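First, the structure itself, so that you have it in front of you.
Below is a slice of the complex: some chains, not all, each in place.
Labels A, B and C are assigned to the chains in the order they are written; within every chain, residues are numbered from 1.
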Amino acid sequence: MTAMTAPISRFPVPAVDELPDDMRERIEQVVEKTGFVPNVFLALAHRPDEWRAFFAYHDALMEKEGGLSQAERQLIVVATSAANECLYCVVAHGAVARIRSRNPLIADQVATDYRKADLTERQKAMLGFAVKLARDPVDVGEADLDDLRRHGFSNEDIWDIGAITAFYALSNRMAHLLAMRPNEEFFLMGRVPKGSGNSAPA
Amino acid sequence: MTAMTAPISRFPVPAVDELPDDMRERIEQVVEKTGFVPNVFLALAHRPDEWRAFFAYHDALMEKEGGLSQAERQLIVVATSAANECLYCVVAHGAVARIRSRNPLIADQVATDYRKADLTERQKAMLGFAVKLARDPVDVGEADLDDLRRHGFSNEDIWDIGAITAFYALSNRMAHLLAMRPNEEFFLMGRVPKGSGNSAPA
Amino acid sequence: MTAMTAPISRFPVPAVDELPDDMRERIEQVVEKTGFVPNVFLALAHRPDEWRAFFAYHDALMEKEGGLSQAERQLIVVATSAANECLYCVVAHGAVARIRSRNPLIADQVATDYRKADLTERQKAMLGFAVKLARDPVDVGEADLDDLRRHGFSNEDIWDIGAITAFYALSNRMAHLLAMRPNEEFFLMGRVPKGSGNSAPA
C-alpha cells in the first residue's frame, strides 16, 4: 500500500495553451517572476469568468499600496488559512510571506500559533482580529475595531485586514472544495538564503 | 433611551453621482429593476476596484445558466449567511429567494432551520453541503461530494454550490466588518402576492 | 420531485373538539384574539397534563406585569430560539414581537443578529445575557448579573429574562422533538401597517 500523489484538483484542469489570451498572458507573467505556474491559476481556470474575478479581487487587495506591508498582508493569509486548515494557501502564501519578510521562520510560526511568533504586539493584534473575523465573524464588533485603532491602524488599514481575511475565506473554501494541491516548489521557497529571490502572486 | 438607527456602513459611503461611470451605470440598472439601490452597492463602493471584482464574481456565479435554479442559488446564500448570522445577506437574499421561488415562506424557513423547510430531500442535501463548507470547510471530503452525486447533482452543479458558498463566506465577512445595514424595502419584498414582482441582484 | 408540506407534528395531533373543556376553552380564547389556532396548542395537546403545565408556565412568565415590556419579552424568545435554530418559535414569536413592538423589522433583525438590530444598548445587554444562558448556562456568573444591573435591570427583571430564556429552552426542544410546524399566518403578521392588529399568545 503506497500513498498516491493527489491530482491538483478534483475538477477538470485546462492546459495553459487552451486558455483565452488574457488568462494565458497573466499566467506567463507569473511564470516569468516565479519560475512555475502556481496550481491555483490552473485549477480555477476551469471557470474563466470566476478566474478573472478571483484574480482581479486578489490584485485589488494584495498588490495595492497602504499601511500594511506586503509581508503583513501575506501573514494575514497564512494565519487565517491555518485557522481553516487550508493546505494550498498555508503552503503557497507561507512561501511568499517568507520571501516578502526575508524571514525563513515566520510562516511556520504564524501557521502554527501566531500568538507565539516573532511579531510585534501590533502585528499580533492584527492577526488576532483577522482570525476572529475568519472564524467567528458575528463576534467582531466596534470594540475590536477600537482595539486595532489603539495599535495605530487607520480605518483604511482595518478595511484591508478585514477584506484580505474575507477574500481568503472564499479562497480557502474553493481550495477545500477542489482539494487543491500546492506545487512542491512552494515548500522550500524562502527558506534558504540564496536562490530564493523569486515570488509568487498567489 | 431610544434605539438609534445604524448607518449603512462603518466606513465612508460615497454618493452614487460621485462614482465612476461603469459603477453608476450598473447601479442604475439595478434601480430600474428593483426600485431602490441595495446598500451593498453603496457600502462597497468605498473601494471601486474591490467593488468591480465583487460584482463580477457575483454575476459569474449568480446569473449563469446551470443545473441549479435561480431560487436554489438564493437559498444557498440564505442558509450559509444564516450560519454566519449575517443580517444583510439573510434579509436581502431572503427577499430575492422569496421572489425567485414564488414562495413567501421559504426564506424564513431556510434562515432558521433548512432541515425543516418545505424542500425536497435533494435540496436539503444541497444546503447541508453548503452549510458544512461554510462552517467546517476542512471536513468536506470526497464522501460529501459522492452524497451530492447520489442526489443527482453533476460535478458542475457541485462547483456551483461550493463556489456560491465560498463567495458568500467573503460577502458575510465584509458585511460584518462594515456592519452593513439592509435596506428596509427588503424585509417585505416577496411576502405579499401582488406588487412584489421586483428583484434585487445582490 | 416536489417538496412535501410537513405535518404540524411527528406525533398524533388531537382535534380541538376532542379536548377536555378547559383546554378547548383556552384555545377558543386564542382563536378569538388571533383568528386561528397556533399549532403549538394542537401539537402539545397530545399530552393534556403537560399541555396544562406548559401554558400555565407560559402565562406566568409572558403575561405578567414587570420591568420588561411585552415586546422585550418576545424579543428574548426570538433571540434565544434563533440561537437554537427553532423554526416554530422564531416564526410565531417573531410575529408577536412585530405586533407588540409595532416594528415590522425588529424580529428579522433579532433572529439573525441581535447585536446589529435597532435596539438600545440596554436591550442588547438583555439579549446578550439571554443568549449566553441559552447556549452556555454554566458560564453565567455573578459578573453577568452585575452587568445587567449596571444597565438598570432590577433583580426581578433579571429573573424574568432568565426564566423566559429557560422556558423557551424547554419549548425549543419540544418543537425540535415534534418537528413542530408554524402556521403560515404567522409569517406575514405584523409586517404590513393595517390589518395586523391581532396577536398570538404563543
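Quick notes on this structure:
Heads up, the rule we're going with is that a contact is a pair of C-beta atoms (placed from the backbone, for glycine too) under 8 Å apart; a residue touches a chain by one contact, two chains touch by 3 or more.
Predicted model, so just to flag it, every value in this text is computed and none were measured.
All protein chains share one sequence; of the complete assembly in this entry, 3 are displayed, while the total copy number is 6.
The definition used in the following text is that only the chains that are shown with their structure count from here on.
Where the sister copies chain A and chain B meet, the same residue numbers recur on both sides for over half of the interface positions.
Chains compared, chain A against chain C: the Cα-based superposition rotates one onto the other by 120 degrees, nearest 5.
Per-pair tallies of C-beta contacts place A-B first.
Averaged Cα coordinates give chain A a centre that lies 45 Å from the centre of chain C.
Per-chain CA centroids place chain A at a distance of 25 Å from chain B.
Each of the following residues of chain C touches two or more other chains: 113. By the touch criterion given at the top, residues 138, 141 of chain A touch chain C in their complex.
Considering their complex, residues 10-11, 46-47, 49-50, 52-54, 56-57, 60-61, 64, 84-86, 133-134, 137-138, 140, 142, 145, 155, 158-159, 162-163, 165-167, 169-174, 176-177, 179 of chain B touch chain A.
The touching residues of chain C, counted against chain A in their complex, run 113, 115.
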